[in-house]
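I am attaching a structure below and will ask some questions about it afterwards.
Complex shown without one protein chain; remaining protein chains in place.
Right, chain A next:
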């Protein structure tokens, strides 16, 4: 008799368990920590998917602690930095993004002062690659200017500017977050903006005048080079018939005071006083009357400028 009672009790418990298991599944992640632990194990791709599961997952999956390492990894082997040209450019994550696949990318006007993307998190590696003037340009915004007056006094000391920036990175991000993102998803937003920005095919003057500089190569037909001398040439990835000869010294060396002007008439000066000109809204560049250089991106998010005679590659790309 007792046994039977036990059995019926177990049965009803099993049934109850069945009914409640759906509930348990959906509630198990409500307690803080479980989901966070799981998400700390997955890679960036999985993490992206999990931010779309539901609201709870979205909040958990966007936390800075998860994305900080991913954004650092993303930029680890990259050159350059992410930024947008216009402030009114859609903010990728604020829900107003209409820059989807169907529409052609918005034309950017390279004559406008580039505004570094507020949503970008500048990793230590990335900041290291910028000049103090580039870093200063990040602060050139009404909302930030007053808060960082101190920085103006450091402006001439590159190392101090960099240190200041690194120290106050989160402050800066939180100020900028007031108008476009939540503080807790800065790294996530940065990842998103980086992935979008790496597809940008318009070079900005900030990048063109980057202190990283470009290496310049002349294209030489293989037939014109003695076999014994070919060792001094670099291969050209698009054709075996052509070899690349590196121009000594580099083009935009630091020793040249090379500055692009930002005025509407878009003229700027070559180190040797030749005039640069933007063509096709920044997709091509022309130096004096030389054939225009076509602008494209390298695998590591650097830039390549190429015409029939020469190739300019952003250093370390």
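What we mean here is this: a contact is a pair of C-beta atoms (placed from the backbone, for glycine too) under 8 Å apart; a residue touches a chain by one contact, two chains touch by 3 or more; residues count from 1.
The working rule: contacts and distances are computed from a predicted model.
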From the names "Eukaryotic translation initiation factor 3 subunit G", "Ras-related protein Rab-2B isoform X1", "Nucleolar complex protein 4" or "SKP1-like protein", which one matches the UniProt record for the unseen chain?
"SKP1-like protein"
Among A:53, A:221, A:234 or A:308, exactly one should touch the missing chain; which is it?
A:53
Spell out, residue by residue, where the missing chain touches chain A.
9-10, 13, 17, 21-22, 24-26, 28-29, 31, 33-34, 37-38, 40-43, 45-46, 48-54, 57, 69, 92-93, 95, 97, 99-101, 192, 195-196, 199
